[in-house]
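To keep things clear, I will list the structure first and then write my remarks on it.
Left out: one protein chain. Kept in place: all the others.
Chain naming follows the written order as A and B, and within any one chain the residues start at number 1.
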Amino acid sequence: MCLAVPGRIIELEGDTARVDFGGVTREANVSLVPEAAVDSYVLVHAGFAIQVLNEEEAEETLSLFRQMAEAAGGRPGVGGPPPERGVAFGDPDDGRNER
Amino acid sequence: MEKSGKIRLAHGSGGALMHELIEEFIVPRLANPALLGLDDAAELEDVLDDARPGDRLAFTTDSYVVQPLFFPGGDIGKLSVCGTVNDLAMKGARPAYLTLGLIIEEGLAVADLARVLDSVASTGASCGVCVVAGDTKVVERGGIGGVVINTAGVGLIPAATRVSGASAEPGDVVLISGTIGDHETAILVAREGLKLEQTIESDCAPLNGLVSAVVEAAPGVHVMRDPTRGGLGTTLNEIASRSGVGICIDESSLPVDERVRSVCEILGFDPIYMANEGKMIAVVPEKEAAAALDAMRTHSLGRNAAVIGRVIEGKGVTLRTSVGGARPVVMLEGVQLPRIC
Partner (left out) sequence: MIDLEAFRSEPAARALVSRIELLAAEPVSLMEVCGTHTVAISRFGLRSMLPPHLRLLSGPGCPVCVTPLSEIDHAIAVAREPGVVVTTFGDMMRVPGSSSSLEAERAEGADVRIVYSPLESLDVAESEPDSEVVFIGVGFETTSPTIAASVVEAKRRGIRNYSVLPFFKTVPNALDMLAALPGRALDGFICPGHASVIIGAGAYEPIARERNMPCVVVGFEPLDILAGVAMLLDQVKAVRNEGASARVENQYARAVTREGNTAAQALLADVFVECDSEWREIGVIPSSGLAFSDRYAEFDARKRIEVEAPAPAGASGCICGEIMLGLKLPTDCPLFAGRCTPRDPVGPCMVSTEGSCAAFYKYER
């Protein structure tokens, strides 16, 4: 439970870090993550960094997803209710499967 | 004008102080011939001269209570002009005249009132409308946040233009003129003191020029709406409901500014429900969609315009999510609050 957002530490002084969340930069308290350093990726919840993200694990997870995506080659799943098809502009058949 | 630099109750009482406020402070800032008459009502000929058979009068009003009064990208003055101009424009009207009703809280700094009025004047000038009638009241301190504004607006709808929220048809294409959620995100950041290093600006802008371009390129346009309070999600629901159709939109095609997206992720907000004050939705017949999109993208206020969905048989608004799932988009209930969970 709880909304926590990943960001990169770009500056660190004492218990306060400046964190880049992708487009916006905000301060966060790092007293809960003593091992945090500049360039660490941290998870921020309620203004506090609660964990330094493990970049190797992140890369492994992403790599797994990438492999799945390639193996799937974009084939739709079988069974179950079909999700809405893409509403790419110019395709007159789109949007007919209304749920 | 006033030694204390603050508006006092006496400024609204009808006496000499009020006359001084109106004649020496307000009117000169909004100067135009109709206003300078200072009669009980404005006499307006031009709009009647321009009218042709089949043209209709568009007439609208709105009140503005935004806090803070001054925010990145605008202020209550600019908003009060844009909001009403845009309501007229969404009906296909060429906005002509505005009224300006000011309810000022005792104690408002005169300098702030000047800033608001200058904003009204310059925004009006930038989109070709002027304030022809107004009213000023001053109320006791407490509760209205400095000033609240009502504007009413009137304009002419050309005979050939017939747009309405009830006119969407299955097969129509849904376009948005640019990034969503900017205004409300900017307000929230400013009001809640979110301490971001970057400034997020409201998109507050008058859309009558953009609308003209769209109507010229796509004269068969069915619906034009600006997604203000309640955001894109709420406005699309209104259109779907009034037209008796369903609308299906594609999450990956929604233009969202990166900073707005990040702030929304941090606070737990959904950009689909955040108010916009300088964007328009256009629902156009499929054969005119390319021209409409092109007209938007060529205009300075429509650079990030995109096709975001389709009108279909059925009801309600459905979103196809970025991973290929589907979820209903309902009307916003109440107000979004920042959450940690």
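Descriptive notes on the structure:
One rule holds for everything that comes next: a residue touches a chain if its C-beta (ideal position, glycine included) is under 8 Å from a C-beta of that chain, and two chains touch if they have at least 3 such contacts.
Small disclaimer: the values here were computed from a predicted structure and weren't measured.
Partner chains of the missing chain, restricted to those shown and counted over the full complex, are A, B.
Residue in contact with the omitted chain (choice from B:17, B:85, B:108 or B:319): B:319. On the side of subunit B, the interface with the absent chain consists of residues 192, 194, 267, 270, 319-328, 330, 333-334, 337-341, using the contact rule stated above. Considering the complete assembly, subunit A touches the hidden chain via residues 1-4, 6, 8, 22, 29, 31-34, 41, 43, 45-48, 50-51, 53-55, 57-58, 60-62, 64-66, 68-81, 83, 99.
FYI, only the chains that are shown with their structure count from here on.
Subunit A and subunit B have Cα centroids separated by 33 Å. Those residues of subunit A that touch subunit B in the complex are listed here as 1-3, 5, 18, 21-27, 44-46, 83-89, 92, 94-96, 98-99. Against subunit A, the residues of subunit B that register as touching in their complex are 171, 173, 194-198, 200, 246, 248-250, 253, 257-259, 261-263, 265-266, 268, 286, 289, 293, 307-314, 318, 320, 324-326, 328, 339-341.
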